[in-house]
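Every protein chain except one is present and positioned as in the full complex.
So, subunit A:
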């Protein structure tokens, strides 16, 4: 693979209200320096895509944003959310994850009924009122465009759902918690094109009320749904700009090579 100059970057400041930012974020897996100085700003109520080849560090980076790397890696630097550095030790990570929720690459519904998949975390967080719970189930399933398909089977096992449905259930499960930010780690990579289209549609709708950060392998997907796009390469963020600019007039050689299919 061609060597690029990692000091040459093009990272813009976001002119909009920010959902969260990271400053000089570094990740170490033992001695392995997996992420170098990632400084990025994420706009509120927009979709930001993180693209890059496998092993570029984009998932690693995403998982830092709600502290899912806690037991796996050492994360240095600042993650600012509502004027707080949520990467500091005295932060209640469980509280953080209620505001910054994550959907994973492989659909991971709980081995419970569809309804309980959504209500489980709500109940554990003190919502006991039946009407409120039912309301949240309906709202979140509608938000994830799954309601019409499952409304008669709410008490059936979520494990019987198809991959695409299960993934939308996972999105609904997050949405029901009413978080601020949704992190999605290649949510459609295990799905067929029709399910992928549905997920994208769902995300476009959720964008009105949520700030979304999505890792994707699929460049068409990024260009279809993202307002801003960051390009990751070998543990560095090399370029961050409005999606259209990334895909039409990239400023960095590595970005250009990647989007034109020269590597990755």
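Everything below uses one rule, namely that a contact is a pair of C-beta atoms (placed from the backbone, for glycine too) under 8 Å apart; a residue touches a chain by one contact, two chains touch by 3 or more; residues count from 1.
Simple rule for what comes next: contacts and distances are computed from a predicted model.
Looking at the choices "Phosphate transport system permease protein PstA", "Cation acetate symporter", "SGNH/GDSL hydrolase family protein" or "Glutamyl-tRNA(Gln) amidotransferase subunit A", the name in the UniProt record of the chain not drawn here is "Phosphate transport system permease protein PstA". In the complete assembly, the contact with the undisplayed chain comes from A:95, out of A:5, A:95 or A:132. When the full complex is taken into account, the listed residue touching the unshown chain is A:170, out of A:38, A:51 or A:170. Here the missing chain is touched by one residue of A:33, A:106, A:135 or A:151, and it is A:106. Touch with the chain that is not drawn comes from one residue among A:21, A:39, A:134 or A:157, which is A:157. For subunit A, the residues touching the chain absent from view are 66, 68, 94-98, 101-104, 106, 108-113, 116, 120-121, 124-125, 155-160, 170, 173-174, 177.
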